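All protein chains but one are shown at their positions in the complex.
Right, chain A next:
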């Protein structure tokens, strides 16, 4: 690694050297998520056809177009299939625009693992492009690449340039278009540095919190929700090192980007590059599959369109009027109605009176009579018998729909599934020949959750050969956990129960358009959130009128609660300290220790005085118990012994009163044995100048209007108190008393 680093720094220092570094790209041919299950159980996502061309072809074609010279193709699940495909395609041939190297790892379960694995291979020598195999783009890289290199020259801490694309800021748009969540980013308007990144835009949190340091460093920033993450990055080789150093980073965005921004790792910086006119999108779920397919058909992704990009070995589709793509050898009966924006692959036969609209039909399909297909993605070698109705579904290779079958919107039929006669597959069902893995994790969580089920999953997918299973299940079904298609005549396949969020959430990511009610609901939800948040906020409005005040007040409450519990804890600590003091620790040290305790527990001086006094009294009890001597005498001894300490902590009248009250409380609760000698001890305290008569009088007057039960000790001390009353001519604080107080305090000094 050190060697590699050296090579790199030399490369970036010398422009000529830099020029000689071939542009490299890391293409992750695994997306490490389960959104395309059950299809991805049998075929890797990157090989799924998008308008009759595997997704990876789009990605590779783009990489070729932007001048990438070396591609490292990282495969994990179904690595064999990917390798085989690349081997057979023209990409693997020498005449391709770049050299392609496959890196295979069966143990990676996240993008982070993949990058760590690649780092271990020591193949990356300079800046590289990081892309997943399901990304469709036609943008130009030159400008961004140059900008990235310039930034790197200026600031070696630049590690990444993220491509972002402008979109509408509405969550509704995100939802309806690509089915992904909103992203909030904070970007420096000048440098385009990314300052904040939040995906899975959480509606429940109604405010986004920006660290104050962000604004301290930047006079201005843009907070944007109108950007889409293109999932294409220009990375410096450090990215790999960072992944290696932070072995818990799994997800590129959630861990890597956030980690760099929020934890501020080593001051590394990420920049953004906003593309405006070119097309970039990532097939993240079924909904984006649908959207992107339509975009391709409508040629937004030009030149990556069906009539240009085709690597198969059959006749290529040609564009006709109304956005209809048709291979020359398609057999259509004259009565077939083909609607706009439809692609029909080579060798497909469509029978009489059938209608196809807004759909993509693959190669070598046989479609019977009176079939209606709307908004469907029908892959290769599919047989659809007469009278079937399909709407907004994905039908994989080799599926057989028997006469009169109906697919409701959102249905996914995985490879070689058969649907029996006149059977209606309910909306959003996913049917596969493979049984649903019993242990299902939340699909979205998987890629970065700490569960290791993903590890188990991925290789197992790879190891299951579809061929084996197919025969096992042709006629007999295990109906316990999976449901056999009704009618049972000729149906083959398991209906998967909705794996992650339950059926209610299916509409979000389905190929089917979002039903109007759902849209309304979605909208209403946004509203309700607003509503509820406004209520919540209402309570939070204070005089200063800010959101923060709410949290402030709770903070305060917390500390309050803590504080109450702490007093008793504090007392215990003081007691322990005091016991140690009896063991011969110097008095100053004890003072210091108790003082620091007082500060750390944040208790008042008075409470501290009370706690010290309590410890003294308790030590007296221990002393009297062990020596069997008179309790009063032990107490006097104890007070005498700790006089210095007591006078240190008991410095004013308030603290003195606290001490008396504490003593009273003790006599009533914990140390009842003191009750009879209360007044004597009080007298002693007075004699020893621990407590002034000022405090005693105040204590008395405080108690004047207390309950009778509370006055027990006052009464007991009556005789003692009379002494002071003699000094006072009347009630209240007399001049004399003050004089006396001054004298005593002088004495104390």
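Everything below uses one rule, namely that a residue touches a chain if its C-beta (ideal position, glycine included) is under 8 Å from a C-beta of that chain, and two chains touch if they have at least 3 such contacts; residues count from 1.
Following the convention adopted for this analysis, contacts and distances are computed from a predicted model.
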_According to UniProt, what is the chain that's been left out of this complex called? Choose from "Translation initiation factor eIF2B subunit gamma", "Probable electron transfer flavoprotein subunit beta", "Nicastrin" or "RBR-type E3 ubiquitin transferase"._
"Translation initiation factor eIF2B subunit gamma"
*Sole residue of A:225, A:595 or A:684 that reaches the chain not shown, by the stated touch rule*: A:225
_Candidates A:104, A:211, A:374 or A:689 - the one touching the absent chain_ = A:211
*Which residue from A:123, A:319, A:519 or A:712 sits in contact with the chain not drawn here?*
A:519
_What does the interface between chain A and the hidden chain look like in terms of residue numbers?_
168-172, 182, 184, 186, 189, 201, 203, 205-212, 215-216, 218-226, 519-520, 523-524, 527, 530-531, 533-534, 537, 541-548
